[in-house]
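With one protein chain removed, the remaining protein chains of the complex are shown where they sit.
After this line comes chain A, so read on.
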Amino acid sequence: MKKHEFLTQLSAQLSQLPPEERLELLEDYEAHFAFGRQNGKSEEEIVSELGDPHELAKEALGERFITQEPVYWYHDSSKGQPHSAAPAQRRGRGMTAQVFILIGMFFANIVLGPLMIAFWAVVISIMAAALAGIVSPALLALDMVFHSVSPAKWFASIFMVGFGILLGVGSKGLLKGALLTTRKYLSWNYHLAKGDA
């Protein structure tokens, strides 16, 4: 078989491909012939090295399905209609799986739950500190009723007001973070238990 015959056969077999793809592939083979000739091979030699055009066409046509279906090397093109993606149906998990997941969640939550509580404790204590700073003049005034108060305490209290305000502003972000984390944590639990996580 000569080059022309090889390419004609291949071209005919590849008629299913989109034209530009087919042309590109044929160009590849054409170039292969040119390089082979440059290296002093005869057209017949090159054709025999390339292999059977029918097999090659099968390969070229089969490739397009590989991404959609786990085909090993050969693909029967008659089977190859791209499957319309059926909406994935969620099946409820089995009883055993559900039980084990709940057990797993129980142990995970033994650790995670207190961790969340500790996190909240930190947030709340910072906010309490901020509040205490802000209301410190009032507390000091209360103190004055029962004891004599040194003026230094008044200066400290003025400072505490400023400090409390700053701490309060800073803790706003912290509170937001805590709320978000808690919400995520709860919804994670919910979805995991329900089985659609």
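Criterion: a residue touches a chain if its C-beta (ideal position, glycine included) is under 8 Å from a C-beta of that chain, and two chains touch if they have at least 3 such contacts; residues count from 1.
Heads up, the rule we're going with is that contacts and distances are computed from a predicted model.
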Q) Looking at UniProt, which of "Glutathione import ATP-binding protein GsiA", "Amino acid ABC transporter membrane protein 2 (PAAT family)", "PadR family transcriptional regulator" or "FecR family protein" names the chain that isn't shown? A) "PadR family transcriptional regulator"
Q. If the hidden chain were put back, which of A:1, A:25 or A:192 would touch it?
A. A:25
Q. If the hidden chain were put back, which of A:18, A:51, A:162 or A:195 would touch it?
A. A:51
Q | Residue of A:34, A:102 or A:115 touching the missing chain in the full complex | A | A:34
(Q) Residue by residue, what part of chain A touches the chain that was omitted? (A) 21, 24-25, 28-32, 34-36, 38, 49-53, 55-56, 59-60, 63, 66-67, 72-74
